[in-house]
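One protein chain omitted, others in place.
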Amino acid sequence: MKHQDSLSELLGFELEETASGRALVRAEIRAEHLNQHGTAHGGFVFALADTALAVAANSHGPEAVAISASIHYTRPARVGDVLVAEAEEIARSARVASYRISVRAGTELVAAFMGTVSRRS
Amino acid sequence: MKHQDSLSELLGFELEETASGRALVRAEIRAEHLNQHGTAHGGFVFALADTALAVAANSHGPEAVAISASIHYTRPARVGDVLVAEAEEIARSARVASYRISVRAGTELVAAFMGTVSRRS
Amino acid sequence: MKHQDSLSELLGFELEETASGRALVRAEIRAEHLNQHGTAHGGFVFALADTALAVAANSHGPEAVAISASIHYTRPARVGDVLVAEAEEIARSARVASYRISVRAGTELVAAFMGTVSRRS
Partner (left out) sequence: MKHQDSLSELLGFELEETASGRALVRAEIRAEHLNQHGTAHGGFVFALADTALAVAANSHGPEAVAISASIHYTRPARVGDVLVAEAEEIARSARVASYRISVRAGTELVAAFMGTVSRRS
């Protein structure tokens, strides 16, 4: 159980495996991760995907910083669900790189995320 | 200090004021909110904006659930900075509504966010 | 060569094949599709992806109308390139549905697009 950063530790994110340009981050939804409707907070789901983005983008060496991201929520998630965010790199140049992240609970898609990072050489 | 939901409590979000279709949510960045570069985690900044979206969208009564959102980060934020997310409603029909949220540290824009919710009558 | 709508005809979009929840739309970039830098205009690339979204989303019957979309550009495209936008449905409920669209020139990704539609029953 390796934490990438302090927010990931606070939210219980675990890095499962990583390769160049790829990442898998998982978390179990607990009572403190909910929104007012009693389902996983959109910010929690986003943070999980964003962490997978950061891990994937920083796998290449030069510091990568997110500049924009978008998320489409497809299904609510509940306490006890284990979410897995899987990042894949879809493009990379010297200056920017883009990633698609899928967040799933089991085989069900919970959210689809895209993000672009600036790379500092 | 009123908490809207459990994630907001975990992350120290405070609801400052609200009106129909509007919201102001604030948080001080603490050490547990950082990314691997030592600045505010993108997921933390998004969660703050998303909470302002939820407060604004649920001010009208019928349950509103986020369906999509996008964020553009404009400036890093640091420990001790107080972030304020301000939501304004830009459109609302019987079924969907859209919001623009600005996240600022003082007068500096940290992130610009847009989100759309589904409204359940 | 079937046109879905008048803008598609104006821009030379061709519907290549479609199945339930899927679509393939293609176009050759011509001189009138460029931006000020002499590459395919971002609005042209978006319109191609958005048309694939519309075709895929309307394959199920009830009228579907786009409510939000995001695009990440990964590579410029040039006059003579043939762009293909491929849409896949990633989620669908009674009220909303979401799609991922990839725009490619040959095997190279030009843009990644996500969109959500409202379904009117």
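Chains: A, B and C, in written order; residue numbering restarts at 1 for each.
In this text, a contact is a pair of C-beta atoms (placed from the backbone, for glycine too) under 8 Å apart; a residue touches a chain by one contact, two chains touch by 3 or more.
It should be emphasised that the depicted structure is a prediction, and the values quoted were computed from it without experimental measurement.
Residue-wise, the contact with the chain that is not shown comes from C:Ala69, picked out of C:Ala23, C:Ala56 or C:Ala69.
On the side of subunit B, the interface with the absent chain consists of residues 68, 70, 72, 74-75, 90-91, 98, 100, 109, 112, 114-116, using the contact rule stated above.
Of the residues in subunit C, those that touch the hidden partner chain are 4-11, 31-37, 41-44, 46-48, 50-51, 54, 58, 63, 65-73, 76.
In the full complex, the hidden chain is touched by subunit A at residues 67-68, 70, 95-96, 98, 114, 116, 118.
Rule of thumb we're sticking to: only the chains that are shown with their structure count from here on.
Chain centres here are Cα averages; for subunit A and subunit C they lie 26 Å apart. Each chain gets one centre point, the mean of its Cα atoms, and the points for subunit A and subunit B are 18 Å apart. Our note on geometry: subunit B versus subunit C, Cα centroid distance of 31 Å, whole angstroms.
Contact with two or more other chains is made by residues 67-68, 70 of subunit B.
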